[in-house]
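Sending over a structure as structure tokens; questions will come in a sec.
Certain chains of the assembly are absent from this excerpt, and the rest are unmoved.
To keep things simple, chains are lettered A and B as they appear, and every chain counts its residues starting from 1.
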Amino acid sequence: METDWRRLLERDDIDVIDICTPGDTHAEIALAALEAGKHVLCEKPLANSVEEAEAMAAASEAARARGVRSMVGFTYRRVPAVAYARQLVAEGRIGRVLHVRGAYLQDWLTDPEAPLTWRLQKERAGSGALGDIGAHIVDLAQHVTGEALTGVSALTETFVRERPVSDPSLLGTSGISGTAASNGSTMRGPVTVDDAAVFVSRLSGGALATFEATRFATGRKNAIRLEINGTRGSLAFDFEDMNVLHVFDNEVPSRDAGFTRVLVTEADHPWVAAWWPPGHVLGYEHGFTHQAVDFLTAVAAGADPRPSFTDGLQVQRILSAVETSAEREGSWTPIDGARTTSPVLS
Amino acid sequence: METDWRRLLERDDIDVIDICTPGDTHAEIALAALEAGKHVLCEKPLANSVEEAEAMAAASEAARARGVRSMVGFTYRRVPAVAYARQLVAEGRIGRVLHVRGAYLQDWLTDPEAPLTWRLQKERAGSGALGDIGAHIVDLAQHVTGEALTGVSALTETFVRERPVSDPSLLGTSGISGTAASNGSTMRGPVTVDDAAVFVSRLSGGALATFEATRFATGRKNAIRLEINGTRGSLAFDFEDMNVLHVFDNEVPSRDAGFTRVLVTEADHPWVAAWWPPGHVLGYEHGFTHQAVDFLTAVAAGADPRPSFTDGLQVQRILSAVETSAEREGSWTPIDGARTTSPVLS
């Protein structure tokens, strides 16, 4: 394993550089990688400042002329339901966009004792909820509508302005002077980024929009919500139910109209043909992974994994009883060996 | 790649046999594999008949004495929300089980022109919806409650009794005589398994239960539903929303009681600590996979992948405008280069 990115750029067997480091290092690595002729996939947000991002975009254009490719990692564009939403807008199914409602809600900072990390320091992260998750919801809104935001009226807030420093060296390396906390010896350092941002906007086609990015929406773990209303129809998405897009078609007669819950797991949905049968949502495969883990762990430990063949036999007996009962017009067919306890509640 | 399972049993570098073949071959392979000292993971249902399953369970017990492990693949037990449901029952949070509602609903056979396959032939598949998907919902009900079904009253139905044969050789190999279809030259063969099964049951603790397995529930693609009502609480699960378990606690005062929608993505949920942060549902990772596919496909094709660094720059400009607007108490801050079209609808 190589931990020095500069060495990677020198290697001929490396074609692609995937930049997943904190935002303050994106520009330097990307510029060097493109210069070295590597294709670059850079995590979002592209950089910590517009100036850095401009330099990166310019370098990207120059590299492109030499056949070197680059891309920024707004990953949620690749959720099938999101890509399907974009298709619908592009096909004119929504008509002209009138309203956009975008929100990216998390809650992992609601606890004021959650520790200070690089994500809460302006020097490293650039901004807080705004750049980390606000960038995603802004990108999604533009990607799905095919329009651009033309301006904003915004408010931001830092609800917790000092946090405990679990790693005292963090204070030194980041040049922040910690302060002695009231609760004894715990060091505390300042939060220098936003905890939450809200803004209204107009899109290039005239739509009104509201946006929100926060790490303080108690109870919302990773709620990426996007709603779009247009003259011909509407869309609604929530990442907490990532395999679903809700679609309203305004041309259906009022009696029968409503939001259709499309389970985006059909073979004709983006990327899905490479995955599972209809209805076997993305995530289905984890059952098999967990099963393999449990089976192999048991084998390695010399223990018996469950469900055993005896468990399988018992289910088989039930299936057989179902068939027998059905053949006898539904008559009660006991399962071999099973008994019912008295159901009476005392 | 080896296509003859018998050769696999002879190899010393093979420790585990995973049986994913049609049900009529399970017993033969499993018995031979256990005999050969291989650990066996066998797809469900265990076998096509109780007799085969009994032989397999006996062989499994014998092998176990020699340290050879076996397991049957009721994969849905390994969905975190299901495992969490079982935990709650085991902890007494549901109290005594009074009702179970189990259903496994698919719709891929609703079209009478869907072709005949081995899954529709009793010789290969043993049964239809009953064994293929009914086995899962029965296993889940027993696994989560920790109780056994004690008997059943059942009805089954085959709604479509002849289907087109896309592969004529299928008729020969399976010994089924096809009949000339009314619509010209298409061969048709008989469906010899159930399309759907419904049954009522009593569990060992006295609960009343309803079960349903069907491939004709139009619009339901893979709806695995399990509801349990007990004296102290209730549970509800639907695989279409696989990361969620709904839990009712009967000891909460009536004013505040209701089903709690637990997003089973916390580190303290089964298996989840090995995966993503809270709220990043199982399936989250697919966005990255799709992103890699699109990026590498573009690189290989010499095309430009999107979102480009220029796209990233434009988002950066928006983030910057949000910060500027927030610093100026929400005043309108235009995004560089963006213009709004007149919003007026004609």
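Convention: a contact is a pair of C-beta atoms (placed from the backbone, for glycine too) under 8 Å apart; a residue touches a chain by one contact, two chains touch by 3 or more.
Everything numeric here is computed off the predicted structure, so don't read it as measured data.
Trainee: How many subunits, all of the same sequence, make up the entire complex in this structure file, 2 of them being shown?
Mentor: The whole assembly in this structure file has 4 copies of the sequence.
Definition applied: only the chains that are shown with their structure count from here on.
Trainee: Using only the C-alpha atoms, find the rotation that maps chain A onto chain B and quote its angle between 0 and 180 degrees, to the nearest 5.
Mentor: Roughly 180 degrees of rotation.
Trainee: In whole angstrom, how far does the Cα centroid of chain A sit from the Cα centroid of chain B?
Mentor: Measuring from centre to centre gives 22 Å for this pair.
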